[in-house]
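Have a look at this one.
Every protein chain but one is kept in place in this view of the complex.
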């Protein structure tokens, strides 16, 4: 429907607790798929866009499940490789009620971190409407960071716009490393979508200003239940979060990104794309895991139109 | 305890999602029983009334389960027939959090629609204290509609009062057909219980007036979280909804009807029967499916008395 | 790896009991995908072949799930259409231990039966290595049967080989109709794979002879726990079934067909393709549903090589 | 279809482990209904007979569930009372693979044991075709034993035949007590169905002789996987067990009794009623719990006719 | 980390409904551990204290599971005996949404009530920092009450402080008996933690005064969603409840007690120990059952510090 979006990173098998028991007390788990870029890609595919996912996975049953899930949702995974060099990364997590969430990653030595510039088919990047990257990929390994830089260069040369979400994970690297990554990557980016918390790694001042100063043309700041705003340095557009009962807050920011980028690709003005992004995020946090709640466009439009709860 | 209530319609097997995942993402389902009139019948039986359910089901394992469930709850199913003419109707549905509900019906060609006037044992109707009907049955098929008219005639001849709930299902028929049904049926009815939304199919004005104009003596208007009111054209009695956390809103109106009709059968004044109806409805939406939350009278009275949460 | 296989038919949502309770007593169900041709297509895709699935599904959440599952397994569904003309077909089934299986279909009026010759993109058929069809599709509706004949003509004109499995379903049509279908369809087919029971609809004598007489070049007869044999009218090659604990026998024949056709596409001699087919079938019946047990080639080869149970 | 069968005893809530973990390691349980006489009553009702169940249950949610289950299956529970004198009895049990089963009863002080002769409506007994009793009821309490004797007297006076199953439970009483019960009760009984093991409480010799000596006219001896035989003292008729994969062996004897008594009520000759009884028992042990596997007559006849596994 | 806490009572197997269906409609249950003193002991052990649990359990699989759970959480169960004199007590309960909770106990004749003074190893009591008792144990049986008095005497002689929670259970004894217990026990106690409701059994006036008058030095009054306060007769310190979504309110008071006693043992001032107690209680009611939500100290401190929801 619109040009394609290319993204890249580590998508993992998620073992999610199946009830409200916290991780230290849980016995039943459900397998799901997780990863910031994969959530954005699946979110965009569900909304009807052509999303391309690049990178590596272990050539094992969990890797096969992930490929099946992404391809099932319509993500183009022809450039995603199953390699024997390491296992598919994995995380274990709970989603308790009113209690800090516990997450443990098993991604050290995983296949995803072995991604390298040669894995990237240049035409896929060059023909895209947008490339979306996150800080996580740079923090995975040196070769993953090199791959990010390689993609940035390909995109710039081909005049393809780039969006970036810091997506800070302090278990992967210390704040200094994150700051270094941002200083290196942001100048290549046109759009930055950042969580208000993540932005605090670089500044306690105005987060938008920090990214605009380094070259971003549009900065979107997501701020949980408070909603989000975007700015091009001149105008600020604000949107309240959509009222929601939270089943599983993880992935809200990536769902929001999918909604926002989808709106941006369709040429919606700031107010509308922020509103759609808030709807997508609110629907995402009403279901367990990062993926199950991602809506298709029909559901988004029904919610925006305030349609009744049941059609029958 | 009071005279019997006779009802009639299509009761179906409900495949309900087992967690908060929306229908398009769900893998686990729980079998339940659904159908507006069946919910009213079971609701009344649980409250201690003698409810009689007429109609047809497929002579198959799902039909057998439905009979077992209804009979188990004490509904008199001696007049409900298992026939080989078609399968038991079925619906598939989710109950997601903060998201429009998806329902799909598999009732075309089902056994229930083959019901005909000869299926109705006249004495069961003639000896009843009340006959309860809905618009759905008329919309199922010509022979089902003929059966409704037949029952209305039997009731009128025997001086048995009739209550009616429009229960509009736009997947069964277009608005014009629904209006035609109401114009034909309402003049035979004493009591109308209608959802405020359903009433909008016939009028954007005062819903009670529309039904009173066509002969109803008492009209009860249910309005979701806003509560309900009833009127005989002279006095209007209002009741707020009972504060509730919504687990599954479907069936609220039928649970309300069971509560209201139960109170009416026991001779409660308007204020009290509305209050009991709101309690029954609030309890019903606190459990998954249409049936599991329907309370017995002991629970209703405990809730009305504001008894503590745990007795031990 | 080899040329593509094109198939066509009705793929349905399967509500499968989640434990050993028979359908009339079950409460927990798991959603799966079922349909003879879809099982063959997924089975081939899992084995590494390019399988193309044509036809129609309802434009609804269950249809979306089916597309996601098939696409996830790598089946090419670009020619499978989601249409608003009817719901996605559905079946409800148990898999009890030592007890007849109960199946109920909800496919009357479903979207799949509205398939018509215009739905078939000629190039997909003409470029195929093989077209696989079953009797079920012809039994669905007149337009589905017309579509089958259309595909047969396209294949013959393009010199594409055709395989056919009678797959008799007596709930869809009486034996006379099945016989009529076979008389009309078999002359267009090169390969017939038939269950020994299904063959009895046309003859109590030698099933292979019946099909060979009508033009088939190769006939494969599947006979449950007894195994299978194939013949070209001259040589008969036999293979014993692989010893197996049966978890869910449904779909064994379609899994076998996937295994056999996969071997045939790779040019394996009769003895080897029969042996692989028996392995694929035995693995399929060791898991619930028609799909979950379908192996990839690695598992097939490990089983054939008699590798130990656990590699670690 | 035939005259009614009246039975009496303690029916309990069964908490059954939901997977193969033994009781000492299990965390998930499924609620079911258990009790030797209730299994016979439900078994007969499922086979199409009019079964009447008498006795007492606690007036509590578990008692309500049991009534619902029995009534749902068509058992006449109009004479079963919910009383406030004690809780509904309960048992906790596993069904592990190849391992001794663990059962724990919580029936001391339960409502069922307070049953007394006045609870028995004489007409229900006097109009029956058969009264079925077990040793368990006599072992529950003095008043329960008095009720058994009362029913025996009512039956004899009305010329109603009596069947009896020792059903020894050594957790309820020591062997001497069981022997005393049998010496007192058997002379009132026409038919004795006994497990071979249970019979060993009274004799290591020929079990049939022991019961025939005390007045039984027909003795049926059930012997697990070896099958069963019956004798009237003159002729012995034997039947092998039906080959079966055992999912849960508990309740086999009661299922067998339902099958045998059903056949007896329909006037089947010994060979046929034994064969039906073996089929009913084999189907019962193929499903978890005592009740879920009990077949209706259609399934029994399909199995006897050796019909294929799937009809579709 | 601090001196040990000794407690005593009946710990039971809890069969808890696995979803929002009320007890009378539930089919799936999860086994857990329950008992006021056991919750306090496990709560303290999870917070890092040395908790000693005394008493009796049945020598059966449920008793073994309970021992395993308590020992697993670090409770010292060397003084807890598995005896053949009766079964392990059991309760069945639901945790419905917005509806009165149903609890049924199966503890009559259970092993726990046979506890006697000789079961208490004096050194365990004499070396403790605190003994914690509840009214329940006294209400179980005469010998259990004698054991309570024996422990009180041992504690007083050794100068060990005693805390007491009335924990009224009206199914165990009538109000008069509870009052008698309190009159006898409270004079031996230093600290009383009481639910506001429980206190109403003895006074409708100021609950703290009633207990202070009988010798308590510190009285803590827990008042559900309103929070709690404590007083030594001079100063009153108040704490609001922590805002919480209630998943299962049962056990809140015992979780609070664990938190409060843990703070007291660590020498925290009233305001801080009340605040920690409210956090522990709020976390406990966010998970199903009495135990699963009990936090370790790390979680308590993270919540008090207002740390973000996910660390990653």
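Think of it as A, B, C, D and E in the order they're written, each chain with its own count starting at 1.
To be clear about the criterion, a contact is a pair of C-beta atoms (placed from the backbone, for glycine too) under 8 Å apart; a residue touches a chain by one contact, two chains touch by 3 or more.
Quick caveat: nothing in here was measured; it's all calculated off a predicted structure.
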> Of the chains you can see, which ones touch the chain that is left out?
Replying inline: A, C, D, E
>> I'm checking contacts with the chain that's been left out. Which of D:83, D:103 or D:268 qualifies?
In response: D:103
>> For subunit E, which positions touch the chain that isn't shown here?
In response: 64, 67-69, 71-74, 296
>> Tell me which stretches of subunit D touch the chain missing from the display.
In response: 19-22, 24-25, 96-101, 103, 105, 169-171, 197, 249-250
> If you put the missing chain back, which residues of subunit C would it touch?
Replying inline: 243-245, 247, 282-283, 286-288, 291-293, 295-296, 299, 302-303, 307-312
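Note that in this section only the chains that are shown with their structure count from here on.
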> Both subunit C and subunit E are touched by which chains?
Replying inline: A, B, D
> Where subunit B and subunit C touch, do the two copies share over half of their residue numbers, giving same, or under half, giving different?
Replying inline: same
>> Out of A-B, A-C or B-D, find the interface that copies B-E, where copy means more than half of the contact pairs are identical.
In response: A-B
> Per the centroid of Cα atoms for each chain, what is the distance between subunit D and subunit E, given in Å?
Replying inline: 43
>> Counting only residues that touch at least two other chains, what does the list for subunit B look like?
In response: 22, 24-25, 64, 105, 296
> In graph terms, nodes being chains and edges touches, is this line, ring, star, complete or other?
Replying inline: other
